[in-house]
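Can you read through this structure? Questions will come right after.
Removed: one protein chain of the complex. Kept in place: all other protein chains.
Our next item is subunit A:
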C-alpha cells in the first residue's frame, strides 16, 4: 500500500520499478503469492528440493517473460491483436489435424523444437482481440459489435472445447465475455445470454460433452456416490480442508497431504494442502492477497487512458480471479473438477508463463500511460 501511495503522491519521480515498467503493488502481490506457493509446494511435494528448484526456474522464466512483455508499448499490442488472434486460431486448427494426444485429449502442438498448447495463446489473444475490436467504436457498443465480439470469442472456444478441454474453453470464453461486459454490453443482452445459456446447457450435456466430462459433473454433484473412484479426489480434498480447522495443522503437518491421501497435491489440489496446514485464517489471508491483486488490477484498468487498455487490463484481471475462484471452488467441492491450477501457487504448468505474460501487459498498461499523454 505504501508503494501505491507513493506513486500517487509522486507521479513525476521515476523509480527503478517505473523505469523497468513494473507496477510496485502488483509486483509485491505476485511475489507474495509465489512465496506462499513455494512454501506450500515444499510441504505438499514431500519436502523435495528438486520441486522447489524447478518451480524457481519456471517462476524466473515467467517473470522474465512478464518483464519483456511489460516493455512493449500497449499500442503495439493493440495493433498486433488481430494477427496474434488469427495465428492462434490457425494453430488450434492445426492441433486438430496434427496434434499430439496427451491424457486422452488433443491439446498439444509439436513444432519440432517447441511443444506447446495453442489454447494458452488464446487465453491472451481472445481478450486482446475483443478489446481491440470493441474499442474502435464509441462505447457502449452497439448490438452488432457485441455479436461480432461473440463470434470472435466463440471460434476459439468451440475449437478448444472439442479437443476436449472444457475448462480452458470456458475460461477463454469468460475472458472475452468480461471484455464485452466491461466495454458496456447492454443489460438486456446480458439477460438474453443468461437465458440462452440455461437453454443451451442441456443441449451441451447431451451432444457436446464427453463421458468423462459428464462423469466429473455427476461426481461433483454427489462425490460420495463413488468414494473410491472419481469421488475420491473431492472427498479426500474436503477432508483435508475440513480437518485443517480454524488454525490449521501447521506447516508440514498436514496428514492428508504428507501421507499422500490427497491427489495432485502440489498441482491442482494445492489449495487443499494450504487449507489443511494453515486453516481457515490462512485461507482468509490467501484470499486477501488475491483480492489485493484483483483490486490493484482494476485500479490499473481504470487509470488506463484508452479504452483498449482499460478493457484488456480489466479482462485479464477478472479472468485471473475466475481462475482463483474455479480452483478454490473445485478443491472445496462447490464446483466440478476441471483441472485449473491455483494461479501462481500451484506447481508447474505452461499456464504460469501465460499468466505472467498477462500481468506483463497489465504492468505495461500501468506504467506506460504517461508516455501516451494526451
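Throughout what follows, a residue touches a chain if its C-beta (ideal position, glycine included) is under 8 Å from a C-beta of that chain, and two chains touch if they have at least 3 such contacts; residues count from 1.
As a convention for this text, contacts and distances are computed from a predicted model.
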Out of "Electron transfer flavoprotein subunit alpha/FixB family protein", "TusE/DsrC/DsvC family sulfur relay protein", "Peptidoglycan D,D-transpeptidase MrdA" or "(Fe-S)-binding protein", which one is the UniProt protein name for the chain not included here? "Peptidoglycan D,D-transpeptidase MrdA"
Can you work out which residue in A:275, A:354 or A:367 touches the chain that's missing from view? A:275
Residues on subunit A facing the left-out chain by the touch rule are 82, 133, 136-140, 178, 181-184, 236, 238-246, 255-256, 259-261, 275, 279-280, 283-284, 287, 291, 294-295, 298, 301-302, 305, 307, 310-311, 314, 318, 321, 325, 328-329, 332-334
